[in-house]
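Please read the structure below before turning to the comments.
Apart from one protein chain that is not included, each protein chain of the complex appears where it belongs.
Chains here go by letter, A and B, matching the order in which they are written, and residues are numbered from 1 within each.
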Amino acid sequence: MFPWTDGFHWTPTHIVFLSLFGAALSVILATAVWGLWNTLNAFRQHLAAATCWRQNFGELPATERRCRHELAGRVPSRLCDHAFDCRTCPNYEKFAALPANVPASRAGVSYSDNLLYHRGHTWVRSDWDGTFAVGLDPFAQHLVGSPDAVQLPDVCDEVESEGIAWTMIKNGHKIRVRAPLAGTVISTGGPDRDFYLKILPHGQPNLRHLLKGPEVAGWLAAEVDRLQMQMSNGKATLADGGTLMPDLMDTEPGADWDAVLESTFIDR
Amino acid sequence: MTARYGMVIDLDRCTGCGACMIACAAENNVPPAAPRATWRTGVTPMLVHTLSNGKEGVDRREAFLPIACMQCEHETPCVSVCPQQAVELDKSTGIVMQMPQRCLGCRYCMTACPYHARYFNWWDPQWPPGMEHSLNPGVSVRMRGVVEKCNLCHARYHDALQKAAAAGKKEIDLADYVPACVEACPTGAIAFGNLADPNDPVTLAAKSPDAFRLLEAIGTEPKIHYKTTQAWIRALADRKAARPTEAQHV
Partner (left out) sequence: MSETALIDRRWIARGAERASTSRFLLWLFPWVCLLLLGIYAAGLCFYYGLNQTNMDNRFAFGMWIFLDLAIIAMGAGAFFTGFLVYILKQTDLKPVLNTAVVVGLTCYSGAVAVLMVDVGQPLRAWFTFWYPNTHSMLTEVTFCISCYLLVLILEYIPVLVQNRQLRHIPSFLVFEHQAHKLVPVLAGVGAFLSFFHQGSLGGLYGVLRGRPFAYRQGFAIWPSTFFLFILSAIAVGPSFLMLVVAAAEKITGQTLVDFGVYRKLGFISGVLLALYVAAKAIDTYVWLNITSPRLGFGPWDYYSYWPLSSTFLFTATVPLGLLPAILFIVPRTARHRGLLLLAAALTCCGVLLNRFVMTVQTLALPTLPFDPFLKYIPSWQEVATFGGVLAYGVIVYSLSYRYLPLFEATKGEAKNVSLD
């Protein structure tokens, strides 16, 4: 390669040829490095969880991306294009100002007006000491029943919004539950306590993306409909006189739980 | 100092004895052919072809044509195609040099050569026990997977250079540089000389009307010339005669 190598000759075409290839190779390596660098940065800036969430959201079918304002009856038909993150949605205030119009509760599953709900089926409760308790909502509880195993984060671990808060194993299925807000884990609970995690956020958290009040009924009704459709292949009976039956993963083992869990916890 | 070493081979004198082929193999440390080798897989930097005029009975004529690397001078086909610059035309001698230690064994040069003067080492070289004593210490042995060809016994040129340098001369004495095939030929059919020297007998022989080169029209300017008075050989060489159906070799 070097000019003084015996039996090797440098010519002007070498300059042209190697420059062109150098350029092409540089572009290729630059794209790879750029991709890796941005990935690293996403983790450093705590954006990784949000990115994964958006990737998963992007692959949801249209029927599962209905905007909360449609579910609350504020608008006739609208699909979310913001990964359910109302905190940064430019249209939120415009629609939130409209009156809600939820039909009479036919959710078949209970919910509380004092709690905030994440679309990954967790609830959030603001406690007196500035922490936020997070638990599994009744809809998810009706599906999962009593999990075979729960893997909670350790105290002092950080959770990221839309990152994985905890995982549960049930009947061989691994369920990864999304964190509704970001913060440090102060204490852990479990299925036998009235919360799963207590989180201390950094500063005042923005919880605009969580559902509250009458829109929760509209959302849960839609979720029950979706569940009905997904499980009807197995001819499952979900509601007994209007209420969702408990322990569905145990009582209906033949249903397509992969699809149900994927849609419920928005985790492909 | 620039020489253009070449040959004129007199086809009227070649008897097809094959001594040139054997001398070449001995000089260049060509190993004995492997049991499965054929004329198409052997390493034969010098290869004698049999020609015939295709007729039978009293009208049949045969001749022998030795082929080695033609040392092409103009746009040497094998030089431009080697991806590793393992082949180069040495401007000081006119010899096309092959570097086996840089050869990848891609065989592109073999495809490029119209004279089929390049040979691939399909086998590992192996000598029967004791035969290694007959190896020529001046020539390196090639491993399998590389291409080789005639280089006009460049080791002998190197010896002549050293002899001239020892005598304080810059140019070699042509009498000291005789390739193995030229030395071995019993009829003196192969004449070797410096085509850059206008007074060299080989240069003069190359200019005679009986002299010709193979595949002149391709324009590679080979430095191996042939000479014959037999018209049928000229016709064959100039592509005016019928083509044989079988290859024939010594």
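In this text, a residue touches a chain if its C-beta (ideal position, glycine included) is under 8 Å from a C-beta of that chain, and two chains touch if they have at least 3 such contacts.
Just so it is clear, the structure is predicted and the values come from calculations on it, not from any experiment.
The chain that is not drawn here is touched, among residues B:Arg60, B:His116, B:Lys169 or B:Lys207, by B:His116.
Among B:Ala19, B:Val48, B:Cys103 or B:Ile224, only B:Cys103 touches the chain left out of the display. Looking at subunit B, the residues touching the absent chain are 34, 36, 38, 40-42, 49, 51, 65, 67, 75, 77, 80-86, 102-108, 110-116, 118-124, 143-147, 214-220, 236-239, 241, 243-247. Within the entire complex, the positions of subunit A that touch the omitted partner chain are 1, 5, 8, 11, 13-14, 16-18, 21, 24-25, 27-28, 31-32, 34-36, 38-39, 42-43, 48-49, 51-52, 54-55, 57-62, 65, 75-81, 94-95, 98, 172, 176, 256, 258-259, 262, 268.
We adopt the following convention: only the chains that are shown with their structure count from here on.
Subunit A and subunit B have Cα centroids separated by 77 Å. Note for the complex: subunit B touches subunit A at residues 85-86, 88, 97, 99, 102.
Those residues of subunit A that touch subunit B in the complex are listed here as 7-9.
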